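In what follows, a single structure is set out as structure tokens and then discussed.
A single protein chain has been omitted; all remaining protein chains appear in their positions.
On to chain A.
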């Protein structure tokens, strides 16, 4: 096809689209939606950053307070003027009060595009020796109803709303020619109708996607700075979103090629949107929950409690004799809290925690194992639903996927073990019971921040190529159908 023809059709398309007030208004509304979504995503990302800033300040204050209090006691001949359970020279008290440190998952900048699981998974934990974080923390105090409704972020606008806008833009590219009576004219032209329609859809794709990025990129730079442009996560996001738009243009081209009426085209496309975007993920969900049921944490708690009861029935008898009934700990009296009692409770907590942790580990492996199996199946089946593929990949690229939160949770677990190893020997030091010094306060383990936006596990290039191939096939079928229609 000659360049001059391309130029003519380009101008024609611009004229048709700009004169269609409904389309222009719809596009404008969508852009406002997109801007709102970017602003909302950005403010959620900023709020998390602010919370992390507050955590850092809080931690520094806690450490200062701890050291000051220990110094005051040491200067006062080891006399603590207040309540014994608040005395920081007992390692068990510090482990419960000022000692616990925070583990934080720093949000990745592209989280502003996709909230993913960041609103339901904790992005920080206060790590206690005696509280298993997966059984204790539930994330931020958020309204469950609003979480259930879902977020209005960039990913939602791109995955759900833009395909519908693309449908409105393209559903009658061919049928309108028939309905307006210009089809006969087109048939008499010396250009291939298949090529002409292809060109028209391609021009609309370029215009649509070009305008989209021209608007999105400067706004993102204004909101988030330009650092994200240097990440491969961003360029994959760019490529995938462009591909996703392309998929819907190609699909619309294919539906158009069947030479049906505009209404039927619209109905078929809306049905395909509903089918691939809502029904397939839901049916997949039903299948996966049957194939790999995720055990409830309730059963895990039952297991944990069973293990503790069993311990106290047998081996725990020794502990009961040594600590619980020991005259040193004085747990049997209940009027005055003695240093021995603080020590005794520390030992009981330490021992029972070891049992709980061992029981929980088995259950936890089962839980994560089942979720991982579901995740693997989703990766395999995501070709069935472009919406699902986009959601999975955008989450991976923005560091808000379950996989990344799980990696964080596992790191926290390791950190908790390190913290336990730090406190346990100090808690069980019997001779004076009070061993915790300023030096110890400075040596309390801290969480080493990691980055969790690596996406190498998510097979993005494979998904990209597969969709490209699917699009090629759909486009080819559409082209063949149009060649036949020409005859």
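Note that in this section contacts are C-beta pairs under 8 Å (C-beta built on N, C-alpha and C of every residue); 3 or more make two chains touch, one makes a residue touch a chain; residues count from 1.
Basically, contacts and distances are computed from a predicted model.
The chain not displayed here is annotated in its UniProt record as "ABC transporter permease", chosen from "ABC transporter permease", "Molybdopterin synthase sulfur carrier subunit", "FAD-dependent oxidoreductase" or "Phosphonopyruvate decarboxylase". Checked against the full complex, the candidates A:10, A:213, A:258 or A:312 give a single residue touching the omitted chain, namely A:312. Touching the chain that is not shown, out of A:219, A:267 or A:438: A:267 (per the contact rule at the top).
Residue A:141 is the one among A:3, A:75, A:141 or A:184 that touches the chain not shown.
Remark: the omitted chain is touched by one listed residue; of A:10, A:324 or A:464 this is A:324. Residue A:388 is the one among A:388, A:427 or A:482 that touches the chain not shown. Listed here are the chain A residues that touch the chain not shown: 33, 36, 40, 43, 51, 54-55, 58, 82-83, 116-117, 120-121, 124, 126, 135-152, 156, 160-161, 164, 168, 171-172, 261-264, 266-267, 270, 274, 277-279, 281-286, 288, 290, 293-294, 296-299, 301-302, 305-306, 308-309, 312-313, 320, 324, 331-337, 345, 348, 367, 371, 374-375, 378, 387-388, 391-392, 395, 401-402.
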